[in-house]
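For reference, the structure I am asking about is given below.
Each chain you see keeps its place in the complex, though not every chain is here.
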């Protein structure tokens, strides 16, 4: 972590001043918001841009033949182009706006999975996945008679790739779904190995980038995946917007998911034909302003620089792990800082995570407690919940210090 | 320190009253809070229309476990009919900390009461009131 680097440090005070929530005082103190893996705060640039959009460029998109509608369409489609560039995708046709990350994954499960899978096929997820990248695959396997296989992990929460052969022995591997970064323990998954293995078996790959997209540069071309899902609310964008990227050929070959306005080419009583990409998968009035807001968030992240954000979070994670290692009664889950994102999950010997989080709240420290929508991972560790601190561009080492100090108070309370 | 963790709650949490299981028993139910995994099981014996004995087991946060322990003290010796109608305010008063602003923790606090209601209505064969409908399915 003290290696010499050409990446200049973030100007955190300046960044912080872009986020109105940090002007408020919580019990007299600035908020130590350590729950960005759950959802991020929003900068002024996004909020003001959003209001301006509603005030002077709002109408329904695509179908309007007047000035406001043209502005709205330009804003909405401009966001699609920003998202395309952000992901290094070939074409805006491959960028589908959804409600959230969960819907992006469900789109693939429903529109690809239900139609393509059958007995003898194997659908693979991992024990570390968020429920949104686990339950849809479990469900489509059950509905179609395919096998559902789950890649296990070791005690560090790192995937056990030795299990891959046995999984391949269970049938024809058709789909492999995994996240880039675990949201509950922060481990970074071995993407290349998983994709290499999936390709060997001719399987379609689905990557859950919900925890990666806000924090690191992504490039779908070099990743070599088939589908990638992300969610806006974790990356400074409004709630209510997610993205599915997919290879054009695959998306073209798929049935649609939701049906209705905008996604059709022609409708008669006898027959309906589907619109071209991406409209085919965007039924009804889309989250217009939310997509526009995602575009503004991408602008913001790009201006600050994802590499600098990643380096900053790595510094905070390393620092937090050092400090927590020295704190009484704290056990941190997951791999060392080198192989994790900006997420630190832990348990405390004497108190339940909910009680921990509650007392931290009274110190103005906001963390999340629970299973983080990863019950299989919790089961893997033999626990039901953790307390989780997660970092973003507006956090500082002071936030970490406040976390550690507040933890001492928790221990004192439950002593 | 948070208002939620007053002395009494910590005492009930650390020294739960009526902890355990009755087997066999006249009424039993179990429930979880899907948000946080808190888990409570309650077993009871009746004597006539009264609850003669009650026990709970569970795991979870201090609020849910302390509330269950406090509930035990409210229950013993009262009639099934009365308890089936026990207003949640009575338990909340006992807990005595402000939970209105905090629906997540309110659910923790009321978990044991929901489980109690389920056990009683099942034993009596009466339908669970709408207010507790979430517990039915568990």
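In this document, chain identifiers A and B correspond to the written order of the chains, with residue numbering beginning at 1 in each.
The criterion applied here is as follows: contacts are C-beta pairs under 8 Å (C-beta built on N, C-alpha and C of every residue); 3 or more make two chains touch, one makes a residue touch a chain.
Nothing here was measured: the structure is a model prediction, and the numbers come from that model.
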Would you give the formula describing how many of each protein chain the whole complex in this file includes? A x2, B x2
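The rule is short, and it goes like this: only the chains that are shown with their structure count from here on.
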Contact set on chain B toward chain A in their complex: 1-5, 10, 35-38, 59-63, 105, 108
Seen from chain A, its contact residues with chain B in the complex are 351-355, 358-359, 361-362, 369-371, 375, 378, 384-385, 409, 413-414
